[in-house]
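Moving on, here comes chain A:
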Amino acid sequence: MAGFALQLAHLLGGAMLVLSFVLLYQRRLSALITVYALQAWALGLAAAALGVAQGAPHLLLVGFVAVAAKGVAIPLMLRVIVRRLAIRRAIETALGVGPSMILGVALVALSILVVMPVTLQAVPLAREDLATALSVVMLGLVMMISRRSAISQVIGFMALENGLILAAIAVPGMPLIVELSVAFLVMLAFIVAGIFVFHIRARFDSIDVGVLDRVGGVLR
Partner candidate 1 sequence: MSVLALLLHAALMLAAAPLVVGLARRLKARLMGRQGPPVLQPVRDILRLCRKQPMMAEDASPLFRIVPFVQIGAIGAAALLVPSFTLGMLTAPLADLLAIGGLLAVARVALALAALDAGTAFGGIGASRAMMFGSFAEPALLLVILTLAVIGGGTNLVAIAAVLQGGPAVLRVSLGLALLALLAVALVENGRIPADNPATHLELTMVHEAMVLDYAGRDLALIELAGGLKLLVWLDLIATAFFPFGIGTAGAAGWVPGLAAWAVKVLVLTTGLAAMESAIAKMRVFRVPEFLGIALLLGLLAAVFLFLTQGFV
Partner candidate 2 sequence: MTGLLAAPAVLVVLVPFAAAATLGVLPGMRLAAWVNLAASGLVFLLACLLPFSPGDAGLLLRVDPLAATMAILAAFIGFTAAWVSIGCIAAEQAAGRLDPPRVRLYHALFQTYLGAVLLALLADNLGVMWVAIEAATVAAVLVVGLSRTHAAIEAAWKFFILCGVGIALALFGTILLTLAAGSVLGPGFAAMSWTGLARAAPHLPGPLLNLAFVFVLFGYGTKAGLVPLHVWLPDSHAEGPTPFSAVLGALAPIVALVALLRLRAVLSANVAAGGGAMAPGGALMALGLLSVLLGTISLWRRGDVKRFFAFSSIEQSGVIAFAFGLGGRMAVFAGLLQLILHALAKAAVFQCVGRAAQLKGGQRFTDIGGLIAGHPALGWLLAGAIAAVAGLPPFGLFVSEFLILGEAVLRVPWLALLLGAGLILGALGLILRLQSLCFGPPTKDCGPAPGGPALAAPAVHLVLVLLLGLALPMALGGWLYGIAGTFR
């Protein structure tokens, strides 16, 4: 049972990585939100499976929080925002899907290259999970820098956070996981609320170099 749960958790970690690539590939906003929710579910289930495997009840709690907040609540909020603010459904990309996929693959390779040799003492599955987690983090970053619209960037950030939590649960005996994941959630909530309150509709990179030029090199 424990061995199977471990394998399952490992598999779900892999699924998160795949979903990250899907996020990178996806062009439509609603699909993006769905894929994000799926990733959160995968994370939650992986946490739960690990909790069962290691006999650590707090991991179950982490899993529950992940599913409830990021698998259900945040996607719902995002959909509301998209509808209320009438955000365009298609996503402007800054990098193009092809290059960003290539970049993503390269970063995944780098992550594995970086994590694998340095974690020789750790449990084998934890090593791979860590590599996966770093890959997810990296893909989240790629998504943040390859998309122009605010919502998709925030989704990238949240995917990145999923990777972090995956890393946290991959480390056996990591204390304070629940607290950390909740603390991070608070921040996510602020960000999502910020989009809503401040009506950041299309993009939040309005501080563009172009603006600077237009003001005529005004000294800031």
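With respect to how the candidates were assembled, all candidates are chains of the complex that A comes from, given by their letters.
Note that in this section a contact is a pair of C-beta atoms (placed from the backbone, for glycine too) under 8 Å apart; a residue touches a chain by one contact, two chains touch by 3 or more; residues count from 1.
On a predicted model such as this, the values are computed, not experimentally measured, just so you know.
Q: Consider chain A on its own, then decide which of 1 or 2 touches it in this complex.
A: It is candidate 2 that touches chain A.
Q: In the complex formed with candidate 2, which residues of chain A make contact?
A: Touching candidate 2: residues 114-115, 117-122, 126, 130, 133-134, 137, 141, 144, 153, 157, 160-161, 164, 167-168, 171-176, 179-180, 183-184, 186-187, 190-191, 194, 198, 200, 204, 206-207, 217-220 of chain A.
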